[in-house]
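The structure appears right after this line, and notes come after that.
Of the protein chains in this complex, all but one are displayed in their positions.
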Amino acid sequence: MCAVQLEVRNISKTYETGLFSRKARFVLENISFDVQEGRTFGIVGESGTGKTTLGKIIAAIEKPTAGEILFRGNTLAVMKRKEFPTFRRNVQMMFQDPEGSLNPKKTIRKSLDEVLRLIKMPKGTREYAIRDSLLTVGLSREILVRYPNQLSGGQNQRVALARILLLEPEVIILDEPTSALDISVQAQILNLLKDLQLKKALTYIFISHDMDVIRFMCHDIGIIKNSKLLATC
Amino acid sequence: MKNKTTLNRLGLVLVALFVLVAVFADIITPHSPWKRFEPYEKPSKDHWLGTNDIGNDILSELIYGTRASLIVGLGAAAIATLLGLLIGLASGYFKGPVDEWLMGITDIFLMIPRIPLIIILAAFLKSSFWIIMLALGFLWWTSTARIVRSRTLQVREMDFVASSKCLGFKNRYILLSDILPNIFPVVVPKFMLTVATAMISEASLSFLGLGDPSMKSWGLMINFAFIKGGLINEMWWWYLSPGVCIILFVFSIVLLGFSFEEHREIVIR
Partner (left out) sequence: MPDEATSSLNIRELKVTFDTPLGTVKAVDDVSFELNAGETLALVGETGCGKSVVAHSILKLLPANAKIKGQILFRNQNLLKLGEKDLAQIRGKEISLIMQNPALALNPVYSIGHQMTEPLMVHEGMRKAKAILKAKDLLKRLRFIGPDVATRAYPFEMSGGMKQRILIGISVILNPKIIIADEPTTGLDSRLRDMVLEELRLVKEMDRSSMIFISHDLKAAREISDRIAIMYAGEILEIGSTAEFFKEPFHPYSKKLLDSLPERGFNPIPGTSPSVIHPPEGCKFHPRCTSRKEICSKESPDFVRIKDRDIKCVLYS
């Protein structure tokens, strides 16, 4: 029985709509589930059902209207200043659009290097870490001098993944990471993700509308429909 | 495609020319613009553009005028753009109450009629050149602020900003490193256009007699040319030359500004 790493408790997100009526529209309503360490939890639903919002709330880049997220038993909202950086480093998110995940004005090297600078890695080690991360995701060093718009979708997603892996997180939330990619590239990336999960004992939260992909990747699934969580299996 | 680059290069060359003239004005002028010669002279070998009503060499005035006009233009535009950039960034990035307050202030400033305000200011304070520059700068940041805010709102929704937040970068870093570089293509052309507008405004003010008499700007030259009998006596070399300079400079600035705009090529995959 795996340890529970992340708990989602009664998460709701509402938006106010209407010019005069201020009616609340539920994007997410009372969502609760557990994510176990080392496994992949899939979040399925049709496009536009708030899956991305849920992902962002779990990654703490968006605040829920109600509810809480617990990481290793600690509630996010009340985490002290000292504890939050640990969470921040350990829970990462990867996005769908390969074009948008990287700053178009930065070279790949800069995008990778700045993350290492953030964690205050000394210069010598940084170079090694960058090369190592590229190897892990199957990219050659020549892409370091390029800009995102000079790379293919698959390459961009690999760079985004490499960037995240530099922080050595425990949990990665993947928001439709392969829907914008070609079939064979999708196969490559999915297999890469699976590989990495085994090698690095990663926990994934995998968001998708594609049932085939979900079936291939996930151990546990939650289905979202009409802003409510229907089932978990 | 080729025509476009030629025009851009032309803009660059012209602007560079004007800047050089402004910087090296002392060396280039044939005479000191304050030295008095025979007034109302027609163009001659000694005075290529003749002399004005108090005997100053017009060509020298023109060259010195470049300095004045450029400083006001660039100075006012710099203040306006900097203010607009700061306010627009803060507004667009932080949203919420910060945005509402800042946009409220922007709206108030937009309601103030600019030229009348400057006229009043000029009437009550000394019509100093710096006052004009500051006044223009402090009134013009509004449109830049709006443009910056709107682009910031767009950029901040992009995944790489969310990514940066997720990786743990602080807001200050994200603003400087992620958002700002993606806003430049919008800000730089706006800056150029503001320079042009500022120059024309300064010229208009000087023309109306509110300019700083101690600095010989182009606008002021036109003013004197009109009120001191240049127009009536058909001394076109006096009243036309500063006007042509203004037009040329604005034109070249605008050309240069276009070259900074981002071109998104539509690539067929």
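The chains carry the letters A and B, assigned in the order they are written, with residues numbered from 1 in each.
Throughout what follows, a contact is a pair of C-beta atoms (placed from the backbone, for glycine too) under 8 Å apart; a residue touches a chain by one contact, two chains touch by 3 or more.
Predicted model, so just to flag it, every value in this text is computed and none were measured.
Among the residues A:Gly154, A:Pro169 or A:Gly222, only A:Gly154 touches the chain that is left out of the figure.
Listed by residue number, the positions of subunit A touching the unshown chain are 46-47, 152-155, 179-180, 182-188, 190-191, 209-210, 212-213, 216.
The rule is short, and it goes like this: only the chains that are shown with their structure count from here on.
Mean C-alpha positions place subunit A and subunit B at a centre distance of 46 Å. Subunit B meets subunit A in the complex at residues 158-160, 162-169, 177-178, 181-182.
On the side of subunit A, the complex with subunit B involves touching residues 56, 59, 61, 85, 88-89, 92-93, 95-97, 100-106, 114-115, 118, 160, 163-164, 167.
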